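Of the protein chains in this complex, one is absent; all others appear in place.
Take a look at chain A:
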Amino acid sequence: MPLKMRRAAASLGGSLRGICGARAGLAGATVLALCLLLTALSFYGLIGFGRGGLDTRLLADPYFHSLLQFSFKQAGLSALLSLLLAWPVARALYYHPGLALQRSFLRLCLLGFCMPTLVLITGLVALLGRNGLLTPLLGENWNLYGLGGILIAHVYLNLPFAVRALLLALQHIPDSSWRLAAQLKLGPWQRLRLIEWPALQISLLPLFGFIFVLCFNSFAVVLALGGGPRATTIEVAIYQALKYDFNIPEALTLAWIQLLIAGSLFLLLARLGSAHWLGVDSARRTRAPRPAAPARTLHLLVYATAWLSLTLPILALLPGLLDADLQRFDWPAILRPALITLILGLGAGFGALGAAYLMLLPVRRARIQHQTKRALALEWLSTHTLVAPALVLSVGLYILLLPRLDLDRYGILLVLLLNTAVVIPFAVQQLRPRLLQFDRHYDRLGRSLKLGVRARLAVEWRFARGACLASLGLVMLLAMGDVAIFSIFGSADWTTLPWLIYGYAGTYRLEEASVASLLLLGLCALVLLIFERERPDA
C-alpha cells in the first residue's frame, strides 16, 4: 500500500469510534496483557524456583533427539492423516447438502473434537484392544499400542474438525466458478484441480499447522497408547522431569524448546494462509454440480464410513454398561461432580468467550487499517496458550502461588482461571472469521451511519450470534473435560466428573468409571445440542 494511503487509513483508524475504536482496543490490549502475564508468571515461578538454570547438556542427549524426532513424526503424521481422510468426507458433505442426518453428523464432529481423552481411550481399547470387538478382523499382528494407536486417537480427535474446516472452504467456492466450469465443460479431474483445489489450498497449511500443534503438545493419548519410552513427546518428558526428579532445569529447557518449535511453526503457517477453523460462517447453498451415480455411491459410502468410525468408539462403551449394576450405582455421589463440571464449563466458557471477543478488538482494528503484520502478531499472542506447554503453565503458577495463597481452599478458582486461559485460543479461532467478515461487510456502513456502540453491538450480535453460541459450546466442552489442571489445583471438595472418573478407575471401580464416562459424554452432547441449535448451517 502506498505510504499516503496507509497514512490516510491510519488517521481514519485513529478517529474511529464504535467498538473497534481506541478505548475498546485498550480494553482488548489489557485482557491480552493479563493473559500474557499469567504465562509469564508461570515461567517466572519455575525459573525462580529452579534458580534460573537451564539444562543445556540435555540438548546433546541422544534420548532428547529421539523424543524430538518422535514428537515431530507423530504430530506430522497425525495432521497429514487427519487432513487426507477428512478431505473425501468434506467433499461428500459438500456435493450432497441434503444428506440424511447431516446436521447431527456435524454436531458429532464437534463432540469428537472435544471428546475427553480418557473416554476416547477406553472406547478405543474396547474396540481395538487385544480383546476388542473389532480386533478379530485385524489379523494376528495387530497391536493398538505404539505409533498406530497414537495416530488412531489423534485422527479421531482431529479429523472431525478438519472435516468441518474443509467443508467450509469448499462452501466458499463462488457460484460463478461452477457456472464457468459448466460452460467450459470441465471434466471431474479438471474441476478438482481448477476449482476445488484453489479453494482448499488456502486452508490446508494453517489447518495442518493447527492440528500439528495440538498433536505435538499431546499428552494423555501418548502416555496411554504410546506403548513405552520410545513414544515420548516433549510434553510427556516435561511431566516426567517434574514428577519424580523434580528436575526443574530440565523441565524448563524442554518447555522453552516446545514453545520455540510449536510457536514458530504456528506463526509461520498462520502467515501462509487463513483457515476458517471451526467457525462455519455462511450457509450458502452453492450450485455445485450433482455428481453422477458412481461418484454419488462413493460419496455415500464415505459418509457412512465416517459416521461409523465416529460412533463406534462411543458405542463400544455400551457393553460395559450392561455389566454395571445400575440399581446399586451411587447416583447422588455423581450428581454434585456433574453439576460442578457444568458450572466450571460455563464459567470457563463465558470467560474465554469474553476474553476472546475483547482480544479480537485490536486485531480487527489492525485488519481494518490493513496492518497485516500487527494483526498477525496480535493473533499469535491471543492464541499463545495453545503452544505454551500447559503443564508449565499450571505447575509454574502452583510453585509461585502455593507459598502465597491458600490453594487448598481457593484452588478451584485457579482451576477456573487456568481452564479459561487454555481454551481462549479456541474461542479466538472460532470468533475471528465471523467478526472479520462482519467488519468487511458492515464496518464502513456502520461508521457512515454513525451508529453508537450499543446499536453497533446489537447489529454485530445478530450477525455473530451463531458463531458466539457455537464457540461457547465448544470451549465449554473443552473445559469440561479437563483433568490436567484439576490434578494440580483441584481439591476433593470440588471434585469434577472427569476427576471422579479417575478416582473410580484408580480404586478398581471400573464399572462406575464407565457409567460416569458415559454421563460425561451425555452432558457434553447436551451442551452441544443446546448451543449448536442456533446455527442455521451446522
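The criterion applied here is as follows: contacts are C-beta pairs under 8 Å (C-beta built on N, C-alpha and C of every residue); 3 or more make two chains touch, one makes a residue touch a chain; residues count from 1.
Operating definition for what follows: contacts and distances are computed from a predicted model.
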Legend entry - Identity of the absent chain, which is to be given by its UniProt protein name, from "Thiamine transporter substrate binding subunit", "Fe-S cluster assembly ATPase SufC", "1-acyl-sn-glycerol-3-phosphate acyltransferase" or "LLM class flavin-dependent oxidoreductase": "Thiamine transporter substrate binding subunit"
Inset, instruction - Taking the full complex into account, find the residue in A:S42, A:S78 or A:T122 that is in contact with the omitted chain. - result: A:T122
Legend entry - Selected from A:G98, A:P136, A:G228 or A:P294 as touching the chain missing from the view: A:G228
Legend entry - Candidate in contact with the missing chain, chosen from A:N131, A:Q183 or A:S448: A:N131
Legend entry - Which residue of A:R103, A:R179, A:R290 or A:R409 touches the chain not shown here: A:R409
Inset, instruction - Tell me where the left-out chain touches chain A, residue by residue. - result: 27, 30-31, 34-35, 49, 62-63, 66, 122, 125-126, 129-131, 143-146, 223-230, 239-240, 242-246, 333, 350-351, 353-355, 357-358, 398-399, 402-403, 405-406, 408-410, 413, 417, 420, 487-488, 491-492, 502-503, 505-510, 513
